[in-house]
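What follows is a single structure, and I will ask about it in a moment.
A single protein chain has been omitted; all remaining protein chains appear in their positions.
Letters are used for the chains, namely A and B, taken in the order the chains are written, and counting of residues starts over at 1 for each.
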C-alpha cells in the first residue's frame, strides 16, 4: 500500500460516532457518499490501545479473468486470516489458521476465481447460474428466496395470484455491498469488525437491507457473523436466509463426522433416504457420488442455542458453528463427497428453512415474514479447533445440548405439493 | 478536477465543426476514437462570451455498490441542475431547482443507486429485470420494443413467422452511450447541450442509432430533449419510444392534478376503468395501491403541439412537458400512488404508442417503421414552474390547446388480441 492510500485511509477515519466516543471506524465503501477506497491496511500498530496479538485489516482488489475488480478484505487477528468479499454480498471466502499451515475452513471448488457479479447470470442454465461463482466457505442464500430454482406461485400483498421463476439460492450472494466499514472497539477485547450493507431491493419487489458483520478478537480462534435483515418496504415481506457454510480438505475426509444434537432428521429425497443411517459420517472423495441432503431440526439448550461440529477422521481438528434456534430453527446437511476435482465438500447450513423451492417452504410454513420496518438478527459463531482435547470439548458441548434426548429419524422425504 | 483532466479536456476541445465555426465542443466519450474522460468540468468562466447566468457542466464517476463506474453529467444553468446518465442510455436522473431548496423533478424510488447496466439482467424475473434499475426522472423505453414483457409473434422482413420474448420497456435505457459530447453555442442564447449517441444494434437484429441531446440555456427554468432515431439497417425496421417521465415528491401529493388536453382517454385494464372519473387527481401515498394506467390521445394546437402539466395540491408548483403529437401522438398516464417506500410516483409518458406488449401495439397500428436510413426526430420541452401565476399560465396553455373541445371517455379497456 502506498502513501496516497494511507492518506486516504487517514482522511476517512471517523472518530466519535454517536454514543461510542472512541471507536475507530474507517469507511472503505459508501455509495451514498461516493466513497470507494481501493487499497486499505490498518494494523494494531495504528492504534493507541494494546491487544493480545498483532492484528491487521487489509483490502485488496483482484485482477484477471472473471475476478477483475473484486475486493477482498482480510482480517488477520494473529491466529486466523479471514477473507471477506464485499463485492459478493459480504460472503466469507476462506479462513486460514496461521500457526498450522494448510489448516483452514473452506474447500476447493472447481470455481477457482472469486467471480465478479457482472459475470454471473443467475437465470442461466435454467436458474442455476449461481453455480458459476460458488466457491466460498460461507455464502448467504436469500434474501427474497433462498432455495431451489423453479416456479413459485403465491399471493401478492394486494391479493392477486402471481407466479415467478426463482433462481438457485437467491440474489444476495451476488450483490456488491453499498457500504463497507471497518470498526475496531477501543475497549477490550478490541473486537475487529468488518461491516457491510447489502441491499436487495427493486421497484415492485422486495426492499430488504442486510447489515452483515464479520468480526473477531485479537488472538482468537473463532469469528462471528452478526447480521440484521430489515424490511424497508411498507408491507409485510417474506424472506429467507440460509448460511451455506462449506467445508472440504483438510477437515473433510474419509471418516470425518458431523455432530449436532438432532431432534429430527428427514432425507430431502428418496436418494438421501438410502443413506440416512450413515448421515453423520463421510466417505472419501467418490467420483459419481450423488449429493445427499438431510433436513434437521436440532435440539437447543435452555437459552435456545445449538451447534454443529465437523471433526476430521483423526478427531484432532474440527470446525464448529454455534447459533440460536430461535433465529435459525433449521439445519441442512449437504453431503457432496464427490471427486476432488468436482468439489469434495459438505455444507452445514443453518437457516430459516430448508433449500426447497420457496413454494414448498411456504407450504410447510417455513417462510417467515417481516412487518414494515421490522428487523431480524442472526448471530453465528464459527470456531476452528486444534488438538484432541479441544475437539473433544466441542463434541461434549453437542452432547450436553442433546442431554440424552433421542433423534427422531424420518425415513421418507417430505411430500412436494403441486 | 485536477490539472491533468483540464489538460485532457483542453486537448479534446474541438473548435470549428462543419458550419459552426465557433461552437465550443468537448468530447467526453468516444468509443470509435477510444476516448473516455473521467472527470470533466467546464464553466461560464472558461468561455469568451457572457451569458445571463453562471453555468457549468461537470462529469463525475459514481462509486460503491451497484453504481460503481456509472458516469453522471450535471448541467448547472444557474437555475436548474440537470443530472444526465450517459452510462444508462442518456436517461435524466433528476432536475433540481437551485433557488428553491427541495424543489425538483424526480421521485424517490426504492432503487437508490444509479445501477450500472452490468448489474442489470433484463431477462430476470420473467422479463422484469429492468425494474432493478428504475429510478430516473426520465428513462426512454425502446427502441426495438418499449412495452410489457411477454411473447411477441411477428413476420420478419424475409416473410417468415417469428416469435420473441420481449423484456419490459426495452434495452435502450440500459445501454451506455458510445459517444458523449458537450456543446455550448457561441451565439445567444448560448444553449448548453449534452449529446450522447446510443446504439441498439446487433447481428440479426435492429441497427438503431439514438442521438440523445439534453440541453438548456443559462438562467432558464426549462430544458429540452432533442432526440433522433436512425435506422442504420438496410430494411424497414419497427421501433417504439416512450418517454417514461416520473414525478414524486414534492410535486406529487394528495390533491395534485394532471392537466392535458384530452381528446380520448381509455383505461389500460378493468382495474383502471374503475378510477377513470378521477384520472386527473392524485391520492396521497396509499399502501397497497394498485397501479392505474390511462391511455390518452391528446388534442394539439394548429401546429400539432400539446402539453401536460402536473401541478401540486396548492397550485404553486408545477412541471410541464410540451411536445408535438406529430412526433408522439400518444400519452400514457401511470398512477402509482403507492406507499412512499414502495415508490410514490406518477408517470407522464408521451410515446409513439402505449406500453402494451409490442404484439398488442402492432395489432392496433401503433408500431411505426423506419425505412433504411430514415430518421425520426423527437423534441420535448420540460419546465419547472414556481408560483401561482406561473402555474396558472401553464394551465391556461392546456385550456388553450383544448379550445373547448370535449374529451371522449372510453370506459372499457382495449381488447387484447390472442
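In the analysis below, a residue touches a chain if its C-beta (ideal position, glycine included) is under 8 Å from a C-beta of that chain, and two chains touch if they have at least 3 such contacts.
For clarity, every value in this text was computed on a predicted model and none was experimentally measured.
Asker: Considering the whole complex, which of A:105, A:118 or A:307 touches the chain not shown?
Answerer: Residue touching the chain left out of view: A:118.
Asker: With respect to the chain omitted from the figure, which of A:53, A:340 or A:392 is a touching residue?
Answerer: A:340
Asker: Among B:53, B:164, B:276 or B:290, which one is in touch with the chain left out?
Answerer: Considering all chains, including the one not shown, the answer is B:164.
Asker: Using the document's contact rule, name the residues of subunit B that touch the chain not shown here.
Answerer: Residues 29-32, 34-36, 69, 117-118, 121-123, 157-158, 163-165, 167, 175-179, 199, 201-205, 207, 232-235, 372 of subunit B touch the chain absent from view.
Asker: So that we can see where the missing chain sits, which residues of subunit A does it touch?
Answerer: 60, 62-68, 109-113, 116, 118-119, 121, 123-126, 128, 131-132, 134-135, 287-288, 290, 338-343
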